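Mind having a look at this structure? Questions to follow.
Of the protein chains in this complex, all but one are displayed in their positions.
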Amino acid sequence: MTLHRRSLLAAPALLGAAALTHGAAAADPFKVGFVYVSPIGDAGWTFQHELGRRAVEAALGDAVKTSYVENVPEGADAERVIRRLAQDGNQLIFATSFGYMNQTERVAKAFPKVKFEHATGYKRAVNLATYSGRYYEPRYLTGIIAGRLSKSGVIGYVAAFPIPEVIQGINAVMLGARSVNPNATIKVVFTSSWYDPGRERAAADTLVAQGADYLTQHTDSTAVVQAAEEKGVWCSGYDSDMLKYAPKTHTTAVEMHWDDYYIDRVKQAIAGTWTSGDVWGGMASGMVRLSRFNPNLPAPLLGEVAAKTEEIKSGKLVVFSGPIKDQSGAVKVPAGKALTDPEILSMNWFAEGVQGKV
Amino acid sequence: MLDGFALLALLVATLRAATPLLLAGFGELVAERAGVLNLGVEGMMLVGAATGFIATAATGNPLLGLLAAALAGAAMALLFGLLTLTLRANQVACGLALTIFGIGLSALIGLPWQGTPITGLATVLWPGLDAASPLVQQFMLLDPVLWLALAAPLLVSAFLYRSRPGLVLRAVGESHDVAHALGYSVLRVRYAAVLFGGAMSGLGGAYLSLVYTPMWTENMVAGRGWIALALVVFSAWKPGWLALGALLFGFVTIAQFHAGALGLDISPHLLTMLPYLATVLVLVLISRDATRLKLNAPAALGKPFTATG
Partner (left out) sequence: MRLRLEARPEPSRAMLWLSPLLAALLAAAGGGVVFALLGYDPWAALGMLFLAPLSSLDGLTELGLKATPLLLCALGIAIGVRANVWNIGAEGQLTMGAIAGGGVALAFGGAGHWWVLPLMLLAGVAGGAAWGALPALLRTRFNAHEILTTLMLNYVAIQILGWLVHGPWIDPEGFNFPQTRMFEADALLPVLVEGSRLHAGFLLALLAVPLGWLLLARTVTGFRLRTVGQAPAAARYAGFSASGAVWFSLVLSGALAGLAGVSEAAGPVGQLQPSMSPGYGFAAIIVAFLGRLNPVGILFASLLMALLYLGGEQLQVSMQLPLAATGTIQGMLLFFLLATDVFIDQRLVLAEARHA
């Protein structure tokens, strides 16, 4: 009972003040742990999860105590960190990178009373839920923007690994771009790393040299939009609003908002109503959206994007609905049909117009 | 195939990728020529990258940033010198410790500066860079630090082979006892060489955080310090070969992204492996003959010097 009263009375904590409040905690706050794959920094995948954690602290105040471990490599050490959090009394643990999947699964087995949430994975258990965003929905909209703004019709795409989550985004951009420019193409370069500014930069330079005049990325650093700003080509960022790194050329970014999800799940865990499952939030849920637009974008384009946004939210526009052809020109999704979630989740082919190998 | 413009862009990108390797590599070459093996290049580059970024973000002046980076690299080298030259501790162990220390220290001092946007050096020098035609852009991307790195082979060989201090430095690296007997201060020469190496490493690191990817992020040097060390060996301690090696390595890092256009259907991993295998091969070729090895590797490399009498 006290927990609930406290959460109602608690004033929102100052952002970032979490680090300083240790020692002065209330009686038995509900402990929540977060595992981050990179340093928090100021933009990017991990930063968005950190915003979610801060939102939990702000919303639930003294009823919760959150902690995080940043820069945890996807390997043997990750398992120890997750175990450590479990042993330290954290009752709900968010593991925020695909590469923690096997480790989280093992720790979940060892700590049946602790609840685990693994981002972007596909292994679940009674106490291990998965969650992710339908990044491909806002991706489709950036495809429309790219198709309208690119003069050469060549979109450069810096991507980390050819896993389904990344391929969905590439195909969605392709479909969006071709919906307004049937001749648009995408050149893809894989960097084999989620976060490597040097390689991302080299990949971006390469794509511009090969004629791309719109850059986008499925990697976590700001190197790609910085390269675009330097070369004066349009770009859209990923994870976070990256406008301040490319004030002239950053159109918008595919942004993740974990705040509501994290707050809901923590509340459920406190109330004892938490159950395992898989949440895959789209634009309608607010989990994924477009960040603020560049003030230099033409008004008609903004209107077009706004209209399409509403169509996606209302379900009128389904991104992976036919007809869709693959790279060889063969029909992959016939007209009148749409891909099912399992088909999207195991996507391993490129749509027509994408240049590059899976 | 690549067209003319893409080829030019490939060349420019190669030069930019090679610049940090050239800077750090030539610093290490001079230190090793004086007989000091400093395995802490990675750590010095990181501290240089962080310090250079902080100074630039705080003052808005990238030149001050470069200066601060060189000084910070030299300060790290001074620490190494105190341990290995004055206290005669083991150079291999101290170099590795320097790298571990540098990774931690740079991350710590850079922590509040992560995510601070700064303007890249190219845009500072050419405010119209983003509006220029792609062709002109390629030339604007060739910044002064890059030219300095490209001039390093000429400057360093002129110093080593055409100047008296260079001769002394090589003498110290070949046989510190003889140099000492001739009245040269072995320690002073080695300190100077080690500090120069640190300053160059610092500059190489700052090239990454100020020019190549204008940002600070933990561990952003990403192994280039180790590559610079490898290149010094690859070069058999000869400036011309070091320059060639750095350019070759820069080319390989860039070419893997052009692989499709170049018609190369080869795993990037196998491609990345080539420079290291080439280094081993070169090492075998130059070392095959014991007398030729003596001509190449500084004979006193890694050995502590104790003045006797």
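Letters are used for the chains, namely A and B, taken in the order the chains are written, and counting of residues starts over at 1 for each.
Quick note on the criterion: a residue touches a chain if its C-beta (ideal position, glycine included) is under 8 Å from a C-beta of that chain, and two chains touch if they have at least 3 such contacts.
Remember, predicted model here, so these are calculated numbers, not experimental data.
**Student:** Which shown chains does the chain we cannot see touch?
**Tutor:** Spelled out, the missing chain touches these shown chains: A, B.
**Student:** Just name the one of B:L11, B:L96 or B:L148 that touches the chain not displayed here.
**Tutor:** B:L96
**Student:** With respect to the chain omitted from the figure, which of B:N61, B:S163 or B:T306 is a touching residue?
**Tutor:** If we include the chain that is not displayed, B:T306 is the one touching it.
**Student:** For subunit A, which residues touch the unseen chain?
**Tutor:** Contact residues on subunit A toward the absent chain are 18-20, 22, 33, 67-71, 73-77, 79-81, 83-85, 87-88, 98-99, 102, 110, 122, 161-164, 192, 346, 348, 358.
**Student:** What is the set of subunit B residues that contact the non-displayed chain in the whole complex?
**Tutor:** Here the touching residues of subunit B are 37, 79, 83, 86-90, 92-94, 96-105, 107-108, 111, 218, 226, 229-230, 233, 267, 269-270, 272-273, 276-277, 279-280, 283-284, 287-290, 293, 297, 302, 306, 309.
Rule of thumb we're sticking to: only the chains that are shown with their structure count from here on.
**Student:** Contact residues on subunit B for subunit A in the complex?
**Tutor:** 5-6, 9-10, 13, 17, 107, 114-117, 120, 122-123, 129-132, 134, 137, 208, 212-215, 217-218, 220, 222, 224, 253-254, 257-258, 260-261, 268
**Student:** Quick check on the complex: what are the subunit A residues that touch subunit B?
**Tutor:** Residues of subunit A touching subunit B: 39-43, 47, 71, 189, 192, 195-203, 205-206, 208-210, 221-223, 226, 229-232, 244-245, 248-249, 355-356.
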